[in-house]
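One protein chain omitted, others in place.
Note that the chains are named A and B in the order they appear, and that numbering of residues resets to 1 at the start of each chain.
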Amino acid sequence: MGELKLMKGNEALAEAAIRAGVDGYFGYPITPQSEVIEYLMAEKPHDRTGMVVLQAESEVAAINMLYGAGATGKKAMTSSSSPGISLMQEGLSYLAGAEIPCVVANIVRGGPGLGDIQPAQSDYFQSVKGGGHGDYRLPVLAPASVQEMSDFVPLSFDLAFKYRTPVLIVSDGLIGQMMEKVELFDTMPRLTDEEVTARYPWGTNGKPKGGERRIMTSLDLDPHKLEKHNFHLQDKYRTLEEDEVKYELIDCDDADYVIVAYGSSSRIAQKSIQLARKEGIKVGLLRPITLWPFPKKQINALIKQGVKGFLSVEMSAGQMVEDILLTVGDRTKVAHFGRYGGVIHSPEEVLEALKQKIIGG
Amino acid sequence: MSDIHTLSVQDIIKPENLVYEKTKLMTDKTLSYCPGCGHGTAHRLMMEAIEELGKENDTIGVAPVGCSVLAYEFMNVDMQEAAHGRAPAVATGIKRVWPNKLVFTYQGDGDLAAIGTGETIHACNRGEQIVMVFINNGIYGMTGGQMAPTTLPEMKTSTSPYGRDVNMMGNPLKMTELIAQLPGTHYVTRQAVHTPAAARKTKRAFKKAFQNQIDGKPGVSFVEVVSNCNSGWKMTPIDSNKWMEENMFPFYELGDIKVDGKLIEK
Partner (left out) sequence: MTEEIIIAGFGGQGVLSMGKILAYSGIMQDQEVSWMPSYGPEMRGGTANVTVIVSDERISSPTLTCYDTAIILNQQSMDKFESTVKPGGVLIYDPNGITHFPTRTDITIYTIEGAKLAADMGNTKIFNMVVLGAYLKVKPIVQLENVIKGLKKSLPERYHKLIPLNEDAITMGMKNVVTS
């Protein structure tokens, strides 16, 4: 068993970055995720693994530092919270277009605008639909525990390099600020420069002797060529949809109704399910772990199994519910419940909503 | 002795006993700043200047993102709240469509000199007729004490826990000297608010800055206030003012840098 620690979600994410062999972290302070860069600065990761950490002058700069570092084949990472992630959207579009791997964590807070600093899940649309301009998608992982804040860092880098794409970790102030037990994985050594050049021949880290030079760009002025590039991107997204969907099912075997919830909301919903089952209501939980690609097949399987209704529980005005509706259509009941603007729904409120909107409604 | 007992509050709060009055351009809302912080004094001096110039109804202010994000709760004039660092662009938008109004920004060092560097330099370079107030406390107060672009070498913050290493983290940025070089700035000064004398000088600077705008002088009037952040520096208010005098002032020298469009020879 690895080392056991009591850590905040933000700290676990930072520690995992060091252990996952990240080469560079570039970030800008923002509540509720400033612990990430604070932890990294205190830990002196350069002494531990050679990882560099830099406080950028803005999130716009930070994401472009990822562009530069990632495009050379190195592992680059940043984290921020909603307003800062909005500023990164231009960069993310360029990174997706140029197919540059990197990992970006969003510790979501209430919006829109400056909003507040309390937990929210209202950046779902921005995360799963692309976020910036152009036809692209980003794999999105949603941790629901401090353990997953740690585990999803190496997982995200695996996806990022396998598919040459930025990967988002979408969490929120609750998971970021909460402390739980976490089993830390063993430190993976950073790749040497030679390993990077050998493994990632696309990396712009100096023209290979006798080889072709590489160019990292998202520009193609010839529309036919750009269309072809887009075909290639779409193929990649279809493969991701086929192969990389991740989810968890809790108490779904005999469920009449299913709550769909991710991250913090899924934790709260678990309690609601316990309360419901005490009352004899058979409820299960589908927890999407990848928000994109979305677990559509699993929803279809639950309908086949006889589930009579889905309640999407999100700390937003209803965003993921649209993806559930796209899958379910009019085959069975779908509704949304959630508090937002930084208010966290209680397990009791969720149960009440299930009764009102799905069972009774 | 018996006098003390018979004197009631009502006896004391008579108009003829008045020695000092809060400007009506500060609201009655309790300030959200930490006790001992310079932000509140800077607010008050600025509002007094605007009141004394009779511009209460002709002023539009822009609040930043930082501890003074809630400046709009305290400054009793029309206010807008900008995104982090964008206040000079927001102010430009206002001033260009309401050229006869007084427009100001009030920003911290993270806001004005890190994320908002582009907006700061370009507003100053375009010569926007606005007042920019720059509260330099060498740290990010709002978010809990991270390193700012103005953090002094070796200074400890939560993101420079072993002290600012200028080779790794860059050097403290003298934004005020930088923008003073631009032809679009008309008046550039650096002041403080930690003593009554300093506060009086700062108020004169605010008045001059707003007067420039009233007179249609070309370009930005820029007032930096070197201030404390006792919470972020983890000091008592008194110690923080002493530390500021001993460490901040030698690096960020107080005084006028540019007056009437001309750099002051040192």
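Note that in this section a contact is a pair of C-beta atoms (placed from the backbone, for glycine too) under 8 Å apart; a residue touches a chain by one contact, two chains touch by 3 or more.
These numbers were taken from a predicted model, which means no experiment stands behind them.
K.L.:
Looking at A:44, A:133, A:181 or A:225, which residue reaches the missing chain?
P.N.:
A:181
K.L.:
Which candidate, A:69, A:117 or A:141, sits in contact with the chain we can't see?
P.N.:
Per the contact definition at the top, the residue touching the missing chain is A:117.
K.L.:
Which of A:75, A:164 or A:267 touches the chain that is not shown?
P.N.:
A:267
K.L.:
Take the complete complex as the reference. Which residues in chain A touch the chain that isn't displayed?
P.N.:
With respect to the unshown chain, the touching residues of chain A are 4, 6, 31-32, 116-118, 173-174, 177-181, 264, 267-268, 270-271, 273-274, 344, 346-348.
Criterion: only the chains that are shown with their structure count from here on.
K.L.:
Mind checking the centre-to-centre distance between chain A and chain B? Centres are C-alpha means, answer in whole Å.
P.N.:
39
K.L.:
Over in the complex, which chain A residues touch chain B? Could you list them?
P.N.:
The contact residues of chain A facing chain B are 28-31, 34, 37-38, 41-42, 44, 54-55, 57-60, 83, 113-114.
K.L.:
For the complex, give me every residue of chain B touching chain A.
P.N.:
65, 69, 81, 83-85, 114-115, 117, 140, 142-144, 146-147, 149, 158-162, 168-169
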